[in-house]
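Here the structure is laid out as structure tokens; the discussion comes afterwards.
Note that this complex is displayed minus one protein chain, with the remaining chains in position.
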Amino acid sequence: MKQKNEHKNSPIARRRFLRLFGSAVAGGSILAVTGGLIGKARGEEASLYWQIDPQKCTQCGRCETHCVLPISAVKCIHANKVCGYCDLCGGYYRSNVKELNTAAENLMCPTGAITRKYVEDPYFEYTINEDLCNGCGKCVKGCSSFGNGSLYLQIKRDLCTDCNECKIATVCASNAITRVPLSVAYKLKD
Amino acid sequence: MKNCRKIGLLSSLLMAVGMAFAQNRFPKPDFESGYQYPDMTYPIPDETLWTALDIFLLIALMSFVAWAVIRKRTRKPIIWVSIISVAYFGFFRSGCVCSIGSIQNVALALVDNSYVLPISVFLFFMLPVVFAFLFGRVFCAGVCPFGALQELVNLKNYRLPKAVTTALGMIPWIYLVFALLYAITRSSFIICRFDPFIGIFRLGGDIGLILFGVLLLITSVFIGRPFCRFLCPYGALLSLFSRVSIWKVEITQKPCINCELCHHACPVDAIRAPYDNKVKETRLEGVKRIMHYCIVLPLIIVAGAFLMQSFSGQLSRVHKEVKLYDMVMQHEADPQDILSVELEAFYGQGGTLEELTEAYNAVQADFRLYAAIAGALIGLVIGLTLISLSLKRTRTLYEIDHAACVACGKCFSYCPQNKI
Partner (left out) sequence: MKKAILRNIAIVSAIFIVTFSIMLITNYFQVRGTTPLQAEVVETLKELNDQQAGNPALQEQIRQLDLLARKAYFVRMDHLMTGVYILLGMLAVFIISARFYFAHEKEIPGKEIDPIDEWAIKTQARKYVVWAAVGLAAIALIMVVMTSPYLQKPPSGEENKETEMIVQAVDADEQAMPQEAVTEEAIPDAPTEEEEKEFITEDTTSQDIEAEAVEAPAVEAAPQPVVSKVTHHAFRGNQSNGISSAKGLPARWDLSNGTHIAWRQEVPRRGYNSPVISGNRVFFSGADEEARELYCYDLTTGEKLWTLTAANIPGSPAQMPQTTEDTGLAASTVATNGNQVCAIFATGDIICADMEGRQLWAKNLGVPDNHYGYASSLLIFGQTVIVQYDNRNTPKVMAFDLATGAERWSKSRTEKVTWSSPIIASVGNASQLVLMGNPAITGYNPQTGEQLWRVECLSGEVGSSACSANGIIFGASEYSKLVAINGADGSLLWESVEYLPEVSSPVATKDNLYLATSYGVVVSFDTQTGELRKEHELNTEFYSSPVIAEGKIYLFSNDGKMHIFAANDEFNLIDSFETGERTFATPAFTDGKIVVRTEKSIYCVSAN
């Protein structure tokens, strides 16, 4: 009986019904998902930007090699107000340095991105040339083990492409890279 | 009272400063030469404007395509939209956030209440879906930079056997299932991680993926949109909505003359030829076959769920906590002298095995549940594909398969009826 009925209703009518039903389901699901997410979707205050927590960072050196950019968006940043302005700077000189001069064999930075300027006896001001810095974190390691920790790594907002999944975050050994809101786009020390 | 709070605030501030300065081995120098600390500012580009422009362009371009496809039946605007999209969404905005990747954010936001979904990501996910529901896959036509790039380099259309493409058509669904599984377990965004075109748009990145992208592009010179048809999980999702869309793409308003030209022009093989059922088979036999598959369907689903669940331990290895747990366990069983950076960080931050084990168990439990669901979904995909392949339908004219149609508009100019 039922089969007969179906036979009577032409396939065209059946298809139209199916299509209508499908449209209703599709429209309904759109509304449902929108409704479910509308409370969660946030505008500006949303955590959008990847940033390194310098307290957690262990300077493993992966920031330099794992960023999707040809030269990493992670750069070393210098907090002048934390710096001790030492002559024998753990971030500027290699450990075991014998002579405190700017010869290549004495310097820590592989790209020569750290420069220093004499301020007054015995203080030196250190500056980082961002164009040369490749985010390897060697100086940061030096500074945090022998100095005040005024050198630290941060993701430069103007360079970062804000990948949906940050490649450095996925390999970060200490889970130091998380998304942060715009208001704290940098985790600065000074 | 107010004072009280102020003091509280001050002391907490002091504590925070104390924390930050914990490493202070050398005292702050007292400068005698009147040295001033240099003023350091770090640029924070205002993304709001760009995001607004992104959304505006997304809507404008999709509306434009919809107008061209539904109203005008012309392809010219789609080429221009493709160029704009590749240039803007692709090269200029370096392809992030894209709608394809946004599936994962949305899925994560749906299951995880702590995850904050940015409004722009939500719109990137929802707008193409809404447009697909209204006008078909106009997003795929040329607004999606990935589709647009493949469309632009496409010169010839060599057609693959339909049977093969149908089987390959399951891949996007399976990919989608895995992407969702890894997204909601907070393991990884695999769509983003294995994106073949992003490296091309950024002019750099993982060399393997770039080469894969180049390979796809070379393929798409001869075969229409290989990525969209055989990989893209978002296309699979959109096809659900375009199947039942309110306004539909039509090749011509005039009656079809069965000239077959559109069928050959379609780059995604979405035009079905007329079919006269000549199979020597009684109706009962056909019904029996379908019934047969309907009975097998639950079995496939259960089998899929079971297989994936027993595989969940391996699947969970992608998760960071699980990786760390494995490393720690290995280390505890056989202490090595040289610690990997992960272990160093773990021990250095005073991580305890108990906490880690707890996190590990939570992840494992998540994986057992979601992997079973994923397995069931994969079974469902296979079963439904089989059922849909056993349906017979008679057609007298050329018809568009709206699920597969990407609204590229190639067929319009081929149809002789449109020229009159």
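For reference, chains read A and B in written order, and residue numbers begin at 1 within each chain.
Keep in mind that, in the parts below, a contact is a pair of C-beta atoms (placed from the backbone, for glycine too) under 8 Å apart; a residue touches a chain by one contact, two chains touch by 3 or more.
As the structure is a prediction and not an experimental result, all values here were calculated from the model.
**Student:** Could you tell me which shown chains are touched by the chain that is not displayed?
**Tutor:** A, B
**Student:** Sort through A:Arg19, A:Lys56, A:Lys81 or A:Arg94 and give me the one touching the missing partner chain.
**Tutor:** A:Arg94
**Student:** If the hidden chain were put back, which residues of chain B would touch it?
**Tutor:** 22, 24-26, 152-153, 155-156, 161-164, 166-167, 170, 203-204, 207, 214, 260-261, 264, 272-273, 275, 277-279, 300, 303-304, 307-308, 310-311, 313-314, 333-335, 337-339, 344, 347-348, 378, 382, 385-386, 389-390, 392, 414
**Student:** List every residue of chain A that touches the chain not included in the displayed model.
**Tutor:** Where chain A meets the chain not shown: residues 64-65, 70-71, 94-96, 98-99, 103-105, 110-112, 134, 136, 145.
In this section, only the chains that are shown with their structure count from here on.
**Student:** Using CA atom averages as chain centres, what separation in Å is found between chain A and chain B?
**Tutor:** 22
**Student:** Quick check: in the complex, which residue numbers of chain B touch chain A?
**Tutor:** 19-21, 23-29, 31-33, 35, 37-38, 40, 42-45, 47-48, 94, 96-98, 101-102, 104-106, 109-110, 113, 115-119, 121-122, 126, 129-130, 133, 188-189, 192-193, 198-199, 202-206, 240-241, 243-246, 320, 340-342, 344-346, 348-349, 393
**Student:** Quick one: in the complex, what on chain A touches chain B?
**Tutor:** Checking each residue of chain A against chain B gives 11, 19, 22-23, 25-27, 30, 33-34, 36-37, 40-44, 46-48, 55-56, 58, 60, 62, 68-70, 77-78, 80-82, 84-86, 119-120, 123, 125, 127, 144, 146-149, 154, 156-158, 161-165, 167, 170, 173-175, 182, 185-186, 188-190.
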